[in-house]
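Partial complex: the chains shown occupy the same locations as in the complete assembly.
Note that the chains are named A and B in the order they appear, and that numbering of residues resets to 1 at the start of each chain.
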Amino acid sequence: MGQVTIRRFEDGEIYARFEESVRGDDVFVIQPTCPPVNENLMELLVMVDALRRASAGRITAVIPYYGYARQDKKHAPREPITGRLVADLLQSAGVHRILALDLDADQIEGFFNIPVDHLRALPLFAAYLAEKALPPAVVVAPDDGAVKIAYRLAERLRLPLSVVFQRRLGPDAKQTVQVVGEVEGRIPILIDRILSTGGNIASALDALIGHGARPEAYVCATHAVLAGPVAKTLDRDDVQEFAFTNSIPIPPEMRTDRIRILSAAPLLARAMRNIHLNESVSTLFT
Amino acid sequence: MGQVTIRRFEDGEIYARFEESVRGDDVFVIQPTCPPVNENLMELLVMVDALRRASAGRITAVIPYYGYARQDKKHAPREPITGRLVADLLQSAGVHRILALDLDADQIEGFFNIPVDHLRALPLFAAYLAEKALPPAVVVAPDDGAVKIAYRLAERLRLPLSVVFQRRLGPDAKQTVQVVGEVEGRIPILIDRILSTGGNIASALDALIGHGARPEAYVCATHAVLAGPVAKTLDRDDVQEFAFTNSIPIPPEMRTDRIRILSAAPLLARAMRNIHLNESVSTLFT
């Protein structure tokens, strides 16, 4: 664990200085680019520049939460693809490799030409849920975008899968919330990569309970972005527990009794150890 | 329309030579990287190298079908991301901009740092279907990956949307084919970006008809890759017509009566004209 001094000048500019020699070292800079995303990103870039100029041997940016990951494509003309821009900025500053956790789109790996080790929080959630020895349960993708991660969890827990399909069926139709798969009498386990405003989770829960699921749900998400009106969802009585990793620090006022925080630190630590020793990282998440 | 001589040496190496001065010209090289994909890609790269050395002013690669687009992420460790590799090869050879049609993933735009004009074949399919003045119909996404494109078509035609959800619901379950949305008594219009082996289309059709859809379907796909056992699907009596663009030449033996080919050439031509004149391209597909 190296010593680094980071402070702000009076006008808000970031200053970083490493307090001991890093010459030739295999340095891991751990910095989630969570909100305040621009401050955290710039802090990371400044540290990397200092390391590069101080002759660090190899610089791995460990980014448990990768800000701007959702801006990975253009939805309209004349938009940026900021997820790619951030990849370029990191490489331009001198990062040699990336260690990330549950990137919002797998294509983001392709935004880099340096090696990306892409860890999955799935084993954490699987272990957490396995301990619960839950009565008949069902893994639920709250949205068709979450099908892949939900399927992997179902596979680990050997549970059935359900998908809540939330779309407007045609331009003149209202939002449909349709439950695919059998949920009646089962405890629903909802899983997604990010929990932001909680809107999709809330309507999925309503639909599941409407289809007879037990009002004792578990909701898992790797990244607790927790923005806007999410408090209302975190307060629902039909959820037993929300489980997040600590990829993003959760502000104290949000930390209710229902929230469980699963530490991703051991996983990241093992990955860093293996990267340092040139041992396989992929074995960590299979 | 410039003159270019392309030939193979006796050992299969590609040779290209432009027969008239291209100095300072705004050159468009039209080359789908469809099968034989490696030959076509290399031919494109060789032409671009010749143009660059011949002082072409600006080189736009017009790639109606972008091979390797589906390899846009890693599914397993130690795989390539060939969609990105191809982007790098094109930039390395000297391409200044890309004009593409219905890339398989929108994130591929982010694999480039040069401008990408990404056209949509949707207006072609919309016009083709509008002319048919179909009796009550429904737009169908044969798969949850096709929801976005199907929704856009439904919006244009002001028709309802249905999604055929094809997944295994849990590790111990069989493949579920579930129809979301109302299809009974309606003519199904299936749409996707690529039609390759046709497996998904076939099982979607079975499910739709099982749900009472009329056995007079239309199947639309931008890119007619038509690989492996697709002939069986192309032969189904419950499909009235298959509509493809000409982004990939369809071999004569595949061209049955049921196949309609919508030319993307006018769309590409207008886009090239607007690029050349610095007029907006996005207006072409809204």
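One rule holds in what follows: a contact is a pair of C-beta atoms (placed from the backbone, for glycine too) under 8 Å apart; a residue touches a chain by one contact, two chains touch by 3 or more.
None of these values were measured; they are calculated from a predicted model.
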Wait, 2 copies are placed, so what's the full copy count for the complex?
6
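The definition used in the following text is that only the chains that are shown with their structure count from here on.
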Computed distance of Cα centres, subunit B from subunit A, in Å
32
Per the touch rule above, subunit B residues touching subunit A in the complex are 72-74, 77-78, 81, 83-84, 88, 105-111, 113, 118, 139, 144, 147, 151, 154-155, 158-163, 165, 167-173, 176, 178, 180-182, 280-282
